[in-house]
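Comments concern the structure below.
Removed from the display is one protein chain of the complex; every other protein chain stays in position.
Chains: A and B, in written order; residue numbering restarts at 1 for each.
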Amino acid sequence: MATIAELARHVGLPFEGAGELVVHRIMGLDMAGEGDLTFVREAGHLPQALASPSQTMVAAEGLALPGKTVIRSPFPHLTIVQLTPLLHPRRSPPAGVDPRAVVGAECRIDPTAIVHPLSVVADRAEIGARTEIFPGVYIGEGACIGSDCLIHPNVTIGWGCRVGDRVIIHSSTVIGTDGFGYLQHEGRNVKIPHLGIVIIEDDVEIGGGNTIDRGTYGRTIFRQGVKTDNLVHIAHNVDVGEHTLLAGQVGIAGSTTLGRHVRMSGQSGVLDHMRIAERITIGPKSVMTRPGKAGEAYFGFPARPLRDWQRSVAHVNSLDRLIKRVNKLLGKSRSDDA
Amino acid sequence: MATIAELARHVGLPFEGAGELVVHRIMGLDMAGEGDLTFVREAGHLPQALASPSQTMVAAEGLALPGKTVIRSPFPHLTIVQLTPLLHPRRSPPAGVDPRAVVGAECRIDPTAIVHPLSVVADRAEIGARTEIFPGVYIGEGACIGSDCLIHPNVTIGWGCRVGDRVIIHSSTVIGTDGFGYLQHEGRNVKIPHLGIVIIEDDVEIGGGNTIDRGTYGRTIFRQGVKTDNLVHIAHNVDVGEHTLLAGQVGIAGSTTLGRHVRMSGQSGVLDHMRIAERITIGPKSVMTRPGKAGEAYFGFPARPLRDWQRSVAHVNSLDRLIKRVNKLLGKSRSDDA
Partner (left out) sequence: MATIAELARHVGLPFEGAGELVVHRIMGLDMAGEGDLTFVREAGHLPQALASPSQTMVAAEGLALPGKTVIRSPFPHLTIVQLTPLLHPRRSPPAGVDPRAVVGAECRIDPTAIVHPLSVVADRAEIGARTEIFPGVYIGEGACIGSDCLIHPNVTIGWGCRVGDRVIIHSSTVIGTDGFGYLQHEGRNVKIPHLGIVIIEDDVEIGGGNTIDRGTYGRTIFRQGVKTDNLVHIAHNVDVGEHTLLAGQVGIAGSTTLGRHVRMSGQSGVLDHMRIAERITIGPKSVMTRPGKAGEAYFGFPARPLRDWQRSVAHVNSLDRLIKRVNKLLGKSRSDDA
């Protein structure tokens, strides 16, 4: 808990009203009660804000909130995010390796790291400063995890993989599965060994239940700031560009490169060996089968520019009418002939 | 094992034939052998039932099974389900917390609960009566699990989440991942902290490999009797109505509400911020982009009423013919002009 004055000072912003008011937690506007700090994103929410039992809000300059105590911010939601650690501090056990964890030979674990019980750090693996490794996590041989990471329970990080700083990985995710690569030989599928690794750069967040294949010989890479939702599948040798966003159940086939700031919607996919342009949006359930043009949106399978796809959907949904017209013309044509 | 007379008495149903016959296990009609108890769902299966080496069956009144010993039930499959625990009792270790489990501070674990080795119950978590927690499970800080639950190996339940009574959760499922929420700020994605929880009500079953995000500030909720298949993804703040069924690989985007008794087929999805009507069926691979009408079926992307979708599919598949007709008309029109 903290006073409004303290919070405003922390983020270097002005406030109006009762700076001595104490807030205990952050809450969305629709659920905020007395003692909660909430925020107003736009003028349309003013009636709800004024009616709220919460007295303490973050809002943009110019939104009239008479009677409320308001921290004024050009980016209210961003300010709320910055205040969260103060009001909702993460509770972690003390730094160090729990004796019920299993740590291999020649590991380098920073003394400020937190290694929970029942986690495994295999031989020669490295764990950076302040990184927290939850129970059930397996860090493979020679894998390196940077500093300030959060590796949630039951994550698997395979041998040799490299994870940068400030990376969050959610539960049941696997980094470093072998890719789906087989040689066809005499009616059998012969496994191609996967000798490569996965590189996860800084400031990446990976959702739960993701599966990220290692490179065949080289690497699969998530560049800086990539974020994935849950159940995303990334095949071997894929290269995901900076700050790209992959929503739930997205799949990327092997050796494909995604540009920077791409946004893939839920359940969409990209074929293998593609080079997807930067800043592209791929619609839900859509499959990208060509590079696309930077900044454009693509929908459907095969994915087409959004407007073309919308027109096709409308056309298909009105085929009934088109067919009737043609039949009428045919009937007329026949009667003309008669 | 039990005699037919004992089993019939247990479910309060009459039987015909040799009540002293002993059965050892339950088996489907196509695989049942001597000594197996099987069941006959409909008259069409009578020839198979009469030819079966099994002598002992559950069947509806009126199905003639001369020579067989038959428990008569208005709902034969339901009766079989009710008899299963007698013939296939679950084998569990004795109640209590295995010393190789890790239990935090101030936990409340019912003395009849079974906590397997290598599971983790974090500080202040609660486990109800007769609930079984398998190895590799992680129960986060302050999470509450009700009574008579079965939490299969390698499940993760995040801090603060609440699970009701008689809930089954299959392996590798994660309850309480952070939602996929970021603020765009100066070309970067700033993580929105997720302070909410997941509420799983009574009599829910969750398949393997599911990922269920916690609410941003409030809650994601599975209401009573919801059942999910494997690899289902549920985003933050979603509300799944009573007795709704979600088949394999379904995805629900953020803040969507599903009505009661909705049925979503495999690989289907719903967009974010939708309010889906109750008793709707969503077809395989289909994406619901509007609320729909209660009780109707929707197919395709964007999903449309089943009949409309079927007609569109038929039309699209016969576009060859339509185009030929139009070309013929065009040719005729031109020759008329000539």
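As a convention for this text, a residue touches a chain if its C-beta (ideal position, glycine included) is under 8 Å from a C-beta of that chain, and two chains touch if they have at least 3 such contacts.
Just so it is clear, the model here is predicted, and its values are computed rather than measured.
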| item | value |
| --- | --- |
| Which of B:131, B:154, B:237 or B:281 contacts the chain that the document leaves out | B:154 |
| Hidden-chain contact residue, picked from the options B:1, B:43, B:64 or B:81 | B:81 |
| Omitted-chain contact residue, chosen from B:140, B:207 or B:292 | B:207 |
| Where the missing chain touches chain B, by residue | 25-28, 30-31, 75, 77-78, 81, 84, 88, 91, 100, 116-118, 134-136, 152-154, 168, 170-172, 203, 205, 207-209, 225, 227-231, 243, 245, 247-249, 261, 266-267, 284-285, 300, 313, 316-317, 319-320, 322-323, 326, 329-330, 333 |
| Residues from chain A at the interface with the omitted partner, ascending | 102, 118, 120, 136, 138, 140-141, 154, 156, 158, 172-174, 177-178, 180, 182-183, 185, 187-193, 195, 209-211, 213, 216-218, 231, 233, 235, 249, 251, 253, 267, 269, 271, 285, 287, 301-302, 304, 308, 311-312, 315-316, 322, 325-326, 329, 332 |
